[in-house]
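Worksheet: the structure to be examined is printed underneath.
Of the protein chains in this complex, all but one are displayed in their positions.
Going in written order, the chains are labelled A, B and C, and every chain counts its residues from 1.
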């Protein structure tokens, strides 16, 4: 394992401290329990809180700021945070209109956030993200993982909350964006959890993992490394099939295409993937009108990428386009 | 070599096409010769053109847009572009106030841009960036490489040009920022040039390369992998020594601290490096008032990072802060 | 039950977790995300470190403290599940007393019920419940029949092992491995393995 670390046990706090120092204009860090909030508390809005295991940076703390999250609760690497983090974060950012929890659909995250929600002394609701369509043989959400599409949910819900919308409206938009979003990932290498010290899975030089999770969970199948175009074609097909299963029309719709790097894949390759994905979706009658390419939901040092398609409507588009000012996503302000 | 590619010979054009499609609102791509320009031609300003070998994305094309570059000329991977690219790019973006070329100090880049400059039918000047202080045993600029500090030069010069400043003023600011900027990089793994198909250098599991170049050029020394804090301490020392050599006072000055990933290093580790670097510089009386952490000048899929310190003055700070809207750097617009 | 026993159990659990680092880590790498060992180690170490605080408490208060502490320490899927187990076991002991094996068995079973409720899983879904449910059932019936602690401990140890091994042939329908389908077959569930190890370690103290 080659990483820039001091002691394995300190990596999270040191990294969070660096993050908070580098973005001291935007975020404030609380340690023990660990959570981050906006530097300037927002008022009279639904407070949006997300969180999850660390190792997916910039998710979630990188999305704290005007137009997106009010707080984020980072767990240990790949381990969901604990309810006390959510409770204290909620107490810090609660702004009289309730709390919306945005949670990626993993057993651990769901249960920890659920326990927090049960204990919260504020009105609250939860949006579960489950955009990963890699997992086919499962009922609709059990085992369907929340991955890069979570960024789009957080952006849109954050934008709506900024307008003063109520908790139900925020939850409804989050659920809608989640339903209209599908993702699938491909790994070329494993990631290495620092505390484990070695790769989570073995993948030889000539194989790839199709449908990998952002914690290195196995996906649909292990298969031979192929041309990028062939890989992308399979991803596009999986995404379109997913919308078909969900009975959501894709043809003639506008969409946001997100090509997300898992941490060790150069931008050059991500844009190459984007090129093919955009062409294929266009051939299927989808109009790609918004794009995002880069490392937005990572899996530590995994080489690989995911493709996410979010079907826009006027409401989603408006909230995607609205001003945002966070460490990792910023425009129009 | 595990990469998302189709044919090795097509990687550049496919990636550029993806980039241009994803950012069609900001940039336009010309192929053969290859160059990218702002979507909307700017008028009545010095046109800022940069370029260099590909593989350092988002450098340079990612910095095209209002407040930064007018055009970028990408060469083959790690190979400087050719004069015809610069000539056609200049013709496309020339806006009656001359052309400023921003060139990283490598023999190949210098010569190709020099030949272009000699052939240019427009008034022109060149800023050579040479912020890499890894190379000690050399005269001031020969062999001193331009690395991540180039982003700061491009940002500040781009900002000044936007005000209508003349060519001499733009060049002077670029030279000043370059002089007040020092960088040093550390590699944990080699990069792999796609056409070569294997790692540029061999680095075993327990070693690092201190002072590595962004093409995988060897640096100051090969040494045993150590704690992140110890590595950062050496980098900070090298940077401070460099300013001392250049007779530039660092104590009590304000500074911008850039921790740059080489492509395969997770954000989590970059922030951990930032944390230590900020502390050490602060202990040396430097006030870190601006920060940038992420993949801004990469070396394909190299695991590693560089630390850059830019000593600010009011002028540099103003131009760093001014609005910018490019694919890879965007704020206040 | 004495609080001393609880603390001894915590130490025995820590020892067996630490001794099985490689096994637990490998299992979660194969069909999960590789952190189960780290999570369990963090939990066990935290509880052992609570010694000074625990020894002053009644057994049920100690179990509740442990549950609360685990809730804010482990995280992941195992954190809230194990925390629910201890908090519910504590509550049941408090309500019905802890002065007989049947009462302890009933509290154990209540703890397992809390896991079922929290995780919405049941037998055969390739989770820790494939160990815990049969163990709880057997614990209650053997205790009701008046068997002595040593016999019960040895029976539960075997049942835990059988339950753990049974997960090998299952497809997961809950937890992180739920997406794997057929690919999960052939791998033992990490949470089932750690529960089996913990039960074995505690039973050896009896």
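Note that in this section a contact is a pair of C-beta atoms (placed from the backbone, for glycine too) under 8 Å apart; a residue touches a chain by one contact, two chains touch by 3 or more.
Being a predicted model, the structure only gives us computed values, none of them experimental.
Of the chains displayed, those contacted by the omitted chain across the entire assembly are B. When the omitted chain is restored, the residue from B:4, B:63, B:78 or B:281 that touches it is B:78. Within the set B:216, B:261, B:294 or B:327, the residue that contacts the chain not displayed is B:216. In the complete assembly, the contact with the undisplayed chain comes from B:193, out of B:193, B:257, B:288 or B:328.
For chain B, the residues touching the chain absent from view are 33, 53, 75-85, 106-108, 111-112, 114-115, 134-138, 142-145, 193, 195-196, 200-201, 213, 215-219.
FYI, only the chains that are shown with their structure count from here on.
Distance from the chain B centre to the chain C centre is 54 Å, each centre being the mean of its Cα atoms. For this pair, chain A with chain C, the centres built from the Cα atoms lie 32 Å apart. If each chain is reduced to the centroid of its CA atoms, chain A and chain B end up 29 Å from each other.
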